[in-house]
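Apart from one protein chain that is not included, each protein chain of the complex appears where it belongs.
Chain IDs A and B follow the sequence of writing; residue 1 opens each chain.
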Amino acid sequence: MTESLFYFLASLTLLCALMVVISRNPVHSVLFLIITFFTISGHYILLNAQFLAAVNIIVYAGAIMVLFLFVIMFLNMNKDSESRVKTSTLSKFAGTIAGGLLFVIMVAAVKDTTIAGYNADTFTSQTGMVETLGAVLFTQYLLPFELASVLFLVAMVGAVMLGKKEAGEQHF
Amino acid sequence: MAETYTSDFGTILLFLIGSVIFVMLGLFTAKLIRPHRPNPEKLTTYESGEEPIGNAWVQFNPRFYVVALIFIIFDVELAFLFPWATVFGRRELIEATNGAWGWFSLIEMFIFIGILILGLAYAWAKGHLDWIKPKPILPQSRSGIPPDVYRQFNARQEAKREA
Partner (left out) sequence: MESVELIYKAVYILVIFGITLLIATYSTYAERKVAAFIQDRVGPNRAGPFGLMQPLADAGKMFFKEEFIPAKSNRMLFIIGPGIAMIVACMSSAVIPFGDMLIIGGREIYLQAIEVNIGMLYIFGVVSLGVYGLMIGGWASNNKFSLLGAIRAASQNISYELAMGMSIIAILMMTGSLSLREIAEQQAGFNWNIWYQPLGFIIFLTCSFAETNRTPFDLPECETELIGGYHTEYSSMKLGLYLFAEYINIFVASAVMATLYFGAYNFPFMENLREAFSDPVVGNNVVTLIGVAVMFAKIFFFIFFFMWVRWTLPRFRYDQLMKLGWQILIPLAILNILLTGGGILLFD
């Protein structure tokens, strides 16, 4: 049951991820990306990592994708402007090479990995629970946790700088 | 343990499937029984009765984008706060450390939230949390009668009404 569910979810994930790239309409791409995040959350649930699954939906599907949608909706995206953009043969060629290289690197990286398996004695199904995560976060990983807040501060300053008002800006 | 959780999430899947079926059924039956007689006028977008000008898909004010950006940062912060909140008030943890755990985790969180408040304060000080306010233009009449006359007239009317 779980195994067939996994294969179904995995194929759905791959299909949706492919559709993100293939879709001509960028809004469709974003929608497919949202579905991809959902299926990835499904994988997390199969691994019993409930907190990760929920946070994946809240942060990725609920927040970052809203930002993506904003950006895409605010781009001046008419039918005629779409057809005006012509991809030259050279850039297609360059894209193929870059993508192929990335693929080679990924294959090389995955080739050498081994699945560690798990020790039946020390394995607990509760690893992915919120409570476990909280306890670990506040004891073992305290410094990274506090440093993360500094990272957020930097990100906030960056966001503010990006949104700097420019002279003669139009509002509506 | 793990099995029951999976089946609970399976119920969520059932819920999802159920609601998708419900929506599709509703839309499909409505499509079957309603009339369908389109004409070009019906199919234009509504623009207060005028012919619509241009396209609605235009470039937009970037301040909405900045709001979304700041939102993401705080949303990730919330994701960090959730595990903290669940372990914070744990009796057994507090007792195991003679009450030190509670204060320790609270102070830890104060530092974390404090740095984030710094970020919020920065965005606030830079004016990104202030939305632009409309600037109302007071109407000015070009009537030859001075405004005082109106005021006197109104006062007299008021006095009459009260009498």
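Rule of thumb we're sticking to: a residue touches a chain if its C-beta (ideal position, glycine included) is under 8 Å from a C-beta of that chain, and two chains touch if they have at least 3 such contacts.
Everything numeric here is computed off the predicted structure, so don't read it as measured data.
**Q** Which residue among A:V55, A:L137 or A:M156 touches the omitted chain?
**A** A:V55
**Q** At which residues does chain B meet the chain that is not included here?
**A** Given the touch definition above, chain B has residues 5, 7-9, 11-12, 14-16, 18-20, 22-24, 26-27, 29-31, 33-38, 40, 42-48, 52, 55-57, 60, 64, 67-68, 71, 74-75, 78, 81-82, 85-90, 99, 102-103, 106, 109-110, 113, 117, 120, 124, 129-134 touching the missing chain.
**Q** On chain A, where is the contact patch with the chain that was removed from view?
**A** 25, 27-28, 31, 34, 50-51, 53-55, 57-58, 61-63, 65-66, 69-70, 73, 129-130
To be clear about the criterion, only the chains that are shown with their structure count from here on.
**Q** Touching residues of chain B toward chain A in the complex: what are they?
**A** 1-2, 5-6, 9, 55, 57-66, 68-73, 75-80, 82-88, 93, 104-105, 108, 111-112, 115-116, 118-120, 122-123, 126-128, 132
**Q** In their shared complex, at which residues does chain A touch chain B?
**A** Interface residues on the chain A side: 2, 45-46, 48, 50-51, 55, 58-59, 62-64, 66-67, 70-71, 73-78, 125-126, 130-131, 133-135, 137-138, 142, 145-146, 148-150, 152-153, 155-157, 159-160, 162-163, 165, 170-172.
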